[in-house]
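For reference, the structure discussed in these notes is given below.
Moving on, here comes chain A:
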Amino acid sequence: MQELINRAKELLADGTVARVLGWKGGDLPYNPEPAYFETAEELADFVYNSFCGANLSKYMIEASKLEGKTMVCLKPCDTYSFNQLIKEHRVDREKAYIVGVGCKGKLDIEKIKKKGVKGIESIEGAEITDEADTLKIQTIYGEKSCAYADAMLERCHVCKGKEHMVYDELIGDSKETKDADRFDEVARIEAMSPEEKFAFFQKELSKCIRCNACRNACPACSCRKCVFDSTKFDSSQKANVDSFEEKMFHIIRAFHVAGRCTDCGECSRVCPQGIPLHLFNRKFIKDIDGLYGEYQAGADTTSKAPLTNYTFEDAEPSIVGKRG
Partner candidate 1 sequence: MQRIGVFVCHCGSNIAATVDVSKVAEMALMEPGVVHAEDYQYMCSEAGQAKIAAAIQEKNLTGMVVCSCSPRMHEATFRKAAERAGLNPYMVEIANIREHCSWIHKDVEEATKKAVILMRAAIAKVNLNAPLQPGESRVTKRALVIGGGIAGIQTAIDIADAGYEVDIVEKTPSIGGRMSQLDKTFPTLDCSACILTPKMVEASAHEKINIYTYSEVEKVSGFVGDFTVDIRKKARSVDMDKCTGCGVCQEKCPSKKAPSEFNRGLNTRSAIYTPFAQAIPNVPVIDREACIKFKTGKCGLCAKVCQAGAVDYEQKDEIVTEKYGAIVVATGFDTIKLDQYDEYAYSQSKDVITSLELERVMNAAGPTHGHLERLSDGKAPKEIVFIQCVGSRCSDDRGKPYCSKICCMYTAKHAMLIRDKYPDVNVTVFYIDVRTPGKNFDEFYRRAVEQYGVNYIKGQVGKVIPQPNGKLLVQGSDLLDNKQILKEADMVVLATAIEPNPDVRKIATMLTASIDTNNFLTEAHAKLRPVESPTAGIFLSGVCQGPKDIPETVAQAGAAAVKAIGLLAKDKLLTNPCTAQSDILLCNGCSTCENVCPYGAITYEDKEVNDHGIRETRRIAVVNSALCQGCGACTVACPSGAMDLQGFSNRQIIAEVDAICR
Partner candidate 2 sequence: MSSEKKQAELIKEISGVNPLKCMKCGKCSASCPSYNEMDIKPHQFVSYVINEDIESLVNSKSLWKCLSCFACVERCPRDVKPGKLIDAARQIVVRQKGQNYLLADEIPELLDPELPQQLLVSAFRRYRR
């Protein structure tokens, strides 16, 4: 982390960048927030630890409009999103000085709390330099511990790899965290009967409060005005009056990002109701991989997206019924 701060100070000092986009320490052991730093003094608050899960690439849409370059700290998975935004002309590569930061898996405070940990005072083992496999958590109700892997965000268990897709320089080491197959959960649902599938999604989506956190955090949902906010489609918005509306919202949202979603996992991370929203996006990714050839959005900035592409021999929609 110190290395990052030092480098940021250098870049600010030599005028390479006008500001730094990273994380600022919070007032609890686990709530750092995305922040801009413009001076060396401000960088005193800079942190980079295992709770810095936020994907900063989407902030670069606004930062691209500012005067001068912005140094942005991107984790390996964030760089896919950044590439995708370049491809869609939403960010300006020239306005970004990308520091690819190391990652050893990001933590989900919700998972820690779900283990019954309350009244947290401090957490040990969450610094990026820590090698510990176990988190030591001091609470007002006594000391607790939790395996690091058990507290990781879902996305880190199916990590796409610790390689940065786009960067100007790399700082910090990474640790492989993948220990599950990305499509296992999707396949598990696919294997269910229609009744079970319906019950599963009905239950999950019944929690949705239409807060739009998933959409607003999503780097692929970069529309200036979402169709669900515009009058053009006469589409429902912000109300959850009927259970159909959430289905419509989540299906259409997933469809709109199909072939563009890098599977960064922000939607599931930010959902206040813990809905596994990535299961929608990942279903499309699995289908696209299976039907049109493997495709990783954000792996590059030039390839044709699956939904703006075709071959004569593409599968017919009737394949859906035939796969059984």
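Candidates were picked such that all candidates are chains of the complex that A comes from, given by their letters.
Keep in mind that, in the parts below, a contact is a pair of C-beta atoms (placed from the backbone, for glycine too) under 8 Å apart; a residue touches a chain by one contact, two chains touch by 3 or more; residues count from 1.
Here the structure is a predicted model, which means the values were calculated and not measured.
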* Candidate number, among 1 or 2, whose chain touches chain A in this complex -> 1
* To do: Going by the contact rule at the top, pick out the chain A residues touching candidate 1 in the complex.
  => 65, 87-90, 222-227, 230, 232-234, 256-257, 304-305, 307-309
